[in-house]
Every structure is written in C-alpha cells, then in structure tokens.
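Yeah, one chain of the complex is gone here, protein chain that is, but the others are all in their spots.
The block that comes next holds subunit A.
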Amino acid sequence: MRVPIKWLKEYVKTDKSDKEIAELLSLSGTEIEKIENHAVTWSGVNVAEVLEIEKHPNADRLRLVTVNTGKDKQTVVCGAANVEVGQKIAFAREGAKLGDFELKRVNIRGVESAGMCASEAELGLSTESTGIMVLNASAKIGASLGEALEVGEPVLEAEITPNRSDEYSMIGIAREVAAVTGDELKFPEIDLKETEEKADSRINVEVLDKDLCSQYLARVIQIEKIGESPDWMKRHLEAAGVRPINLVVDVANYVMLELGQPLHAFDGDKIADQKIEVRRANDGEVLETLDGQKRKLDSSMLVIADAEKPIAIAGVMGGANSEISAKSKFAILESATFDKVSVRKTSSKLALRTEAVTRFEKGLPFKLAQIAIDRAAYLLQELGEGKVYSGTVAVKNYKDEEKVVELESEDVLKKLGLVLSIEEAIKYLNRLGFDAKSYDGIISATVPWWRLDVSIPEDLLEEIVRLYGLNNVEATLPRGDIPQPKVDKKLKIEFLLKDLLEGAGFTETLSYSFMSGESLEKIGFDQKRAIRVANPISGEHEYMRPSLIPSILQVIAKNEHDFDFIKIYELANIYLPSEEELPYESKGLVVAVSGIDDLRVIYPNGKTFYIAKGAAELILKELGINNIQFIPAKNDNFHPGRTAEIVVGEQKIGIIGEVHPALQHAFGLKRPVAILDLDFKLLVKLSNLIKPFKSLSSYPIVERDLSFIIDEKITFKEITESLAKTSPILKEIELLDVYLGLEEPGKISKTIRLYFEPTEKTLSEEEISGFVTKAMDVLKHKFGAVVRA
C-alpha cells in the first residue's frame, strides 16, 4: 500500500524522519519496501540562476559559471555547451547526493569547483542527456529540485500482511507508528450537523441475502453543485495512487484510504423507487461497471439493486447506471459489511480486482462502517456545502462482541525465551490499543475493535514481542535432547551418486517436472496415463513427467551446438497415476551421452553406448551391486540393435541404449545419444555400501594377451563365459582392442587380456602356458577363431 508520509503525519505527530518511520514500521511488522522520494534522491540540489559565464583559464572547452543559489554565489566549472546567463538550472552543491553518488569538491584543471550544474542524466531523469538541465523560468531560486519539478510528496510503499486488514488505511499505519514511537494518535474529525430531512424519507434499504451482507448503511447528502476536490485532497489521493474525479467520488475514496472502509456513492436520482435492495444477482443479469465493462453476473454474486436493476456489484465495483456526476444533486453513500469470501469469489470470477475488494476480502470490523460513513458525510458537509440528511438508514444483522484473549504470563518466557515483567508486557499491549490487565499470573487483554486478527494467546505473544523488538531478543540454541540421528540411506546414495558422476565427468542438469503432451507423444506415452496439471502455465508444462528421457534429450538439443561431447544426468522424480490417495512418485536416474570421447573408446561402432555403459558399470560397482547382466532388449524408444536391459539377479533395474534414430530425429538431435535410465529406488534397495573385505593375494598376478579373428556376432559374454571354465584362477578378462576392417566379411579381430591370480603359489611358466593353450583351444574349437600367436 502507498502511504504518503505528509498524509500519515496528519494522524500522528512525530519528529521522526521518514527513514526512521520506515525502519520502525519494518521492524515492528509493517514492511516498508521502499520510500519513494525524489526530494531525498536529490538532496542538496536546488534551483539556481546563472549570473555570469567566463572562460576557464586553462581549458578551451570548459567554462566558469557563477550562479545565485538564493543563499550565496557559487562559481563552478562547467563543460556544457548549453549554459546561458539568466537560465534557471539544477545546482548541486558540495555534499549533494545524486542517487548513490555524493558530490565532492574537485579541482578541474587548476580551478576549484564546489558543485556542479546537473544534467538530466546526472539527476536520474533520463539515461542520457546533452548539456545541463534547464528549468522553467518561473522556478523559484533556492527551492529544492523536488519542489520545482512538483514530483509530489514522499511515499512509503508498505507490504501489508493479509491478516492485518486494519492496516489497509492511513489510520491503521498511524496507529502502528504511534505504538512504536509513543507519539500521540489523532483520529480524524467528525462533527456532523444533520438537517431536518430524514434520510429514510429519501432512501429505503432492504437486505435479502443476510448471510452475505451483515450490515448495510446508507446516508443521504444533498449537494447543490459537485465540484472538484480541494488541492490538498487531490494531492493526497494522487500520492496514494488514486485518480481524483469529483468531490463526492474523491471523498468516498479518501475515507476508504483514510479508515479502510470502502464506500460507494450512488446518484440518488438514478435509484428507481428510492429503493436499495441487497440481493443475489439473477443468472445472466448484466451490469455495466464504472470501468465501462459489461459484466455478466450469476446467482453466486451479491449485487446492490434498485427496484428495477442491479446498480453495483457488492464490494467490487459500482454500476455506470447510477454513477455520480457533476450534475448529481443527491449522493447516496453506502457503507456496508459484505461477506469476505463472497466478495473474493465474485472478484476472481469477474477478474476484477479493486481497492474495495482488497479490503473486503480480508474482513472488516462492524464498527468501522458507521464511523466511515459519518466521516465521509462530514467531509462533504465541510467541503461541498452538503446537507447531511438526518440519520443513517441501517440494516444490521450481526452481534458485535468484545473479544478478550488471555495469556499465561509465564508463556512469555516459556515460548519466547524472553524475560519480561507482566507490567511491561501489558504496557506494549495497551500501546497497541488493547485494554490489558493481569490477575493471578494471567494477562487478560480486550482486543481493540479494529484488530480482527487477534484471537489466541500466541497472537498476544506476537504483539508483545514485536513492540519489545525482535532484535532485542537474545539468540540462544535449543537446549533439549538431540533426537536420535537418522541415517537416510536414500539421501546418502543420492549424494554418493552425484559425487561419482561428477568424478566421472558427468554434469547434473535440473529440468522442470513438467512436460508437454507433444513430448509424451514422441516417446509413445499415452497422455491418458500421465498426470495432467489442470491449470498449466503453458502447453510446454502440461503434464507431470512420467519419464526423465524427454527432458534430458531437450537439454542435449539445447547444448549440442556448443558442445561436441556432452555427458549429463538428472536425478529426479517421475510421476504416474495411482489407485492410492497420492499419485506414484519415485526417483529416477537418467544419464545421457552425446558425441564421443575418441581417445579411450576401442569400439569401432556405438561408441556413445559404451561410454554410457561405462557409467552404468561404475555406478553399480561403487554401490556394491554385483551379478549385473546386460541383456539385449527391444524398446520402441531405443535403437533395436543397441539396447540392453540391466538386470541384477532376477530384477530389472533399468535400460541402456542408443536412442532410436526416429526419436533422435523427433527431438531435433544431430548426433546419436546414448541413454542410461535406472530406477533409483532399486539402486537404493540393492546397494551395499559396507563392502566385505577380500584378502589380498600374496602371489603376483600374471597377464597374457590373446589376439584372434572371430565371427563378429559371437558376443563378449559368450567368449568370457566359455574361457572362465578353462582355469580356476582366471580372474578377469579385459577387452583391449577391437578391429573391424578385415577382408573377410562378418569377421572381427579382438585382443583380450587374461588375468591369472594364483592363490597358493607363484605360477610357473609351464602352468601359465597350459592355461593359455586351453583358452586358445576353446577359441579355436568352440568358436572357430583364428588365434594369432
């Protein structure tokens, strides 16, 4: 909310500076986001007149300008070409502040300059300017630049929390200022001189939907001529961000801003049969509102109607058909208490937010309606020579009870950790308008009528501590028992996986959990089986992703142009419908490789696949997951010849493969991409981070290499499984090289390294030769390989 400071000070006399007021308010719970004040931005900048211009003794382009500042004469160095004798200019003296910049005395080529003739750019009025700013000839010498440019009064921009409906008003803010400073609060004057004529002779009110309108007050004011508001009122309104229209409308707005109660003024002559009816709208009923829009209403909305038609949408906006104008003679003022939920719903249905809605939807105190309507009537009486008809036409349907909240005084220490006497606590409450006293260690506080937000003891604690000052509360650490620490295996493995992948050169990406229907279609996922967001921010974000693959392919598509080799991963939830109350949410790990790191990859084909596979092997090994099998598999999104399911024991834990060329194309990818998609939940379940120790062999490991030519379709798995049977001490078989460019088609050349790990003694050359010969025999006879010695 915009709070013009001059206006605020009409209700609380304080010698605190604007900045101090802002600080005090912020620290007591009314956050001041900024002080809008051009006068401060330009402190030390005043109107001056150019008296004399001389040449600079040492520089051709510079001149010495003497100005009359109103207080004294100053001579400064000036480089602007447009300076002329007689001009009124913006003169910044030494110490002046221009935004962040403080002006200092400088020596410019041998001449002292204690100030400057400012340009628009230097004043922050434009981004660039040529020459100095020349002011209107009528500008008063010595006046501050803010005054000369009539930029208005300083304004506090306050963020009001939704619980404090009372603070959507000048008086509400003033109460806070008075409470924190101890300064006196001055309530606006109301001194009505009602005429003989009775209000109810001119208007008749009936409330048909009492549940949505607990109070409706109307006053009648007869005005001969509705003119403009006085200047002071217009300035206040403008500073608060409200456009002045005519006296009656302005007064209604003014009182709303002043006291927080929205008011509306109807033209009394436009109300059919002098009758106001508060009722629900009929479905399909149309009302043109004051903003010129035709609004289609329905029966959930409350309207103000006359005998024939709706004339306002209750609590939201008035109708054009009853608008007050300069020609109106009778103003019917409305001050009501509407149901906050109804106003809010109507406003959101019509997509029409107004200052009135902001206040009604938070809830308003019953007492306020009468005060506000009297205050408005008084202002019209004083400013427009209005005749205020006697009495308020009122329909009331509520019980307004005094609220008393009790607090055990020991809770100040027990809950706030604050040592405070009961007297001091009571003093703070009373400064905020409570009527607080104590008995038997209980603080009993009658809540001021304007504070609808206070109802439980904790609310009183908050009032006490915010006046005491949160920053005066000593900070301590909790002293109770430390709970039994929980070892969260999931979190541990998540962090470990990320460290592993980082070490292996993979970068973590983080995509939105959303995806488009189009992406679902690309991966052949039935949209009906995905969770749809009812109000997505765009089509790109319509579904909760059931797979991480489209996101990571999009990331590759985005980066493919700048990076020849991409290794990335994401660890995030996927979402699927479920029969349970909540949908299925479970983390997946997707790793993607695009391009090739050609230095280390021995394979002639499918290099990216093998880079991804290396990541899979690394992850599973480090997590202590053994007995892994990569079983050739088919999946519509993957390359039919380059895909495997990853199986641990009997359990399928994921898939690895090159993305199907069709999918690659659908995502606009230039290069093939290999994907590893693992179920994180299963990784956690199968992992074994506490690895059992295996004793170290005391005998040297022996390596022997074998090169052979073999049918290319004979898999590495077949070879290793057969060779494993040839020796009890054959520990590992490593593939060293693969060569495809042989003359004979369908053949491939491979080099493998056999690792023999003896357990009982050092191996003799004969024993090793025996094992190698056996291995060669298997290769020759079982697979028809040609072994090169």
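Methods note: a residue touches a chain if its C-beta (ideal position, glycine included) is under 8 Å from a C-beta of that chain, and two chains touch if they have at least 3 such contacts; residues count from 1.
Throughout what follows, contacts and distances are computed from a predicted model.
Peer 1: Would you mind picking the UniProt name of the chain not drawn here, from "Formate dehydrogenase", "Hydrogenase 4 subunit B", "Phenylalanine--tRNA ligase alpha subunit" or "Membrane protein"?
Peer 2: "Phenylalanine--tRNA ligase alpha subunit"
Peer 1: Given that one chain is not shown, which residue among A:Thr181, A:Ser444 or A:Ser511 touches it?
Peer 2: Only one of A:Thr181, A:Ser444 or A:Ser511 touches the chain omitted from view, namely A:Ser511.
Peer 1: Would you mind spotting which of A:Met1, A:Val50 or A:Leu501 touches the chain that isn't drawn?
Peer 2: Of these options, the touching residue for the absent chain is A:Leu501.
Peer 1: Could you tell me which of A:Leu208, A:Val473, A:Ala662 or A:Ile701 touches the chain that is not displayed?
Peer 2: Among A:Leu208, A:Val473, A:Ala662 or A:Ile701, only A:Val473 touches the chain that is not shown.
Peer 1: Determine and list the subunit A residues touching the chain excluded from the picture.
Peer 2: Looking at subunit A, the ones touching the missing chain are residues 26-29, 31, 33-34, 100, 161-164, 340-341, 344-345, 361-362, 414-418, 456, 458-459, 461-462, 465-466, 470-471, 473-483, 485-486, 488, 490-491, 495, 498-499, 501-514, 531-537, 541, 544, 554-555, 558-559, 562-563, 566-568, 573, 575, 581-583, 585.
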